[in-house]
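The complex is shown incomplete by one protein chain, all other protein chains being positioned as in the whole.
Let's turn to subunit A:
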Amino acid sequence: MQENSLKENTAYLLEMNEVSKEFPGVKALDGVTLKVGKGSVHALMGENGAGKSTLMKCLFGIYHMDSGSIRLNGSDVNFTSSKHALDNGVSMVHQELNQVRSTRVMDNIWLGRFPKKGLFVDEDKMYSDTLAIFKDLDIKLDPRTKVSSLQVSECQMVEIAKAVSYNSKLIVMDEPTSSLTEKEVGHLFNIIRAIKEKGVSVIYISHKMEELEQICDEVTIMRDGKWIATKKVSEISTDEIISLMVGRDLTHRFPPKTNTPKDVILKVENLTAVYQPSIKDVSFELKKGEILGIAGLVGARRTDVVESIFAERQATGKITLNGKEMNNKSPRDAIKNGFALVTEERRATGIFANQDIYFNSVIANIDRYVKSFSILDENKIIEDTRWVVSSMNVKTPNNKTRIMSLSGGNQQKVIIGRWLLTEPEVLLLDEPTRGIDVGAKYDIYQLMIDLAEKGKGIIMVSSEMPELLGITDRILVMSNGKLAGIVNTKETSQEEILRLSSKYL
């Protein structure tokens, strides 16, 4: 046994053996094993709540594991903090970037360990060291740029450069591509390949199947806090991975499309935002029972289209719903006229984190619960909340639970339920499945199709190509604030959409 592990030590950089962690009432990790080879990119996959984050938090000493061992380069380690891990060559690029946005790129990289010349910070050394790392990774950025002026993808690259600057042997990347465009993803992958060649290992956490084949060598799949399988990526198919992740046979990632588009419900003509740069002259029609996708690169102003329709953004142009011209001055008007908007940033503009499920379910519809003297009808609130929870299949201990303690997918279901209570004619969904696990995604797709079947018009903004191709009837492609084209989903291809996306660049 010991000899065996000695042999293995040479092959693996990181070994997490039989790691268990229990929270009151929940076994978050149950004997999980993760072994990452030197210079390999190891995917860690599983639905939200499968225990990926918990496992990583145990690695970084943010959580104290109940049992199990961690070996790095053959010797036992037990990190007590992220700083401790960093000093030992283990670093993490977080999904939500923690950067001091008001300072320069190089200040962020050397924060906490600025090179000094006597009493002062050695600016020149800081600059040249940063530049050297950037050159190595083929990052074309001026180290003196302010972080606040960078694109999300550039911030991400700075974070990776920072990890490299610590001479990290192992870098954990938590959903690094969730807000990147295809092109940016390509660049990120080049960087990952570059650090891999230097012998650095990567633990790659992602929900995106397509990325697996492109960049990862091995994959470890987790489910319900347990280790399920570790395979070479070349030896396993996407469908196999998905069925291992969800624990049931999910041959299709998308439910069958049973909706049929009928008459025109919404007509948008020459929609132009008041404050530019934003959308210009966008015109299209949406049919009853249709799911219309909006595709485009980051910065194509896809969100602005739905915001303008919802009057959350000031715009000129003509919007006609069911033959009647709309004059929405505010979201309040839009809601009254039968529009609903599920926003992109769930945490920033969707949930009321400190409030319970009741509050979060009914807040957009609050006018309908008012009895005399502005007092609310509590029975109706309870009844409608129950409807939201049951029809959206929300998993919550009870309706008094604060929404922040639910998983992302369940939060999203509550928000969609909130909008269905307003009985909208047109549902605007902005990245409705971002950061949601596969199972919950499927539920949301099914819900969209059901709603379309009932004659609602649905517009879905999405950055995920498979989702656009899998669920929509037509796809509207935005490019640099302009409408680049509308294609029929059945007859289009990824290439055509990409070509349209860059039409006005």
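Assume a residue touches a chain if its C-beta (ideal position, glycine included) is under 8 Å from a C-beta of that chain, and two chains touch if they have at least 3 such contacts; residues count from 1.
Following the convention adopted for this analysis, contacts and distances are computed from a predicted model.
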**Prompt:** Between "NADH-quinone oxidoreductase subunit L", "Germination protein, Ger(X)C family", "Anaerobic glycerol-3-phosphate dehydrogenase subunit B" or "Galactose/methyl galactoside ABC transporter permease MglC", which matches the UniProt record of the unshown chain?
**Reply:** "Galactose/methyl galactoside ABC transporter permease MglC"
**Prompt:** If the hidden chain were put back, which of A:P331, A:G470 or A:G485 would touch it?
**Reply:** A:P331
**Request:** Using the definition of touch stated at the top, determine which of A:S75, A:S102, A:S234 or A:S374 touches the missing chain.
**Result:** A:S374
**Prompt:** Among A:M157, A:L341 or A:I497, which residue is in contact with the omitted chain in the full complex?
**Reply:** A:L341
**Asked** Residues of subunit A in contact with the chain that isn't shown?
**Response** 62-64, 310, 312, 330-332, 334-336, 341, 343, 348-355, 359, 362-364, 366-367, 369-370, 373-376, 378, 418
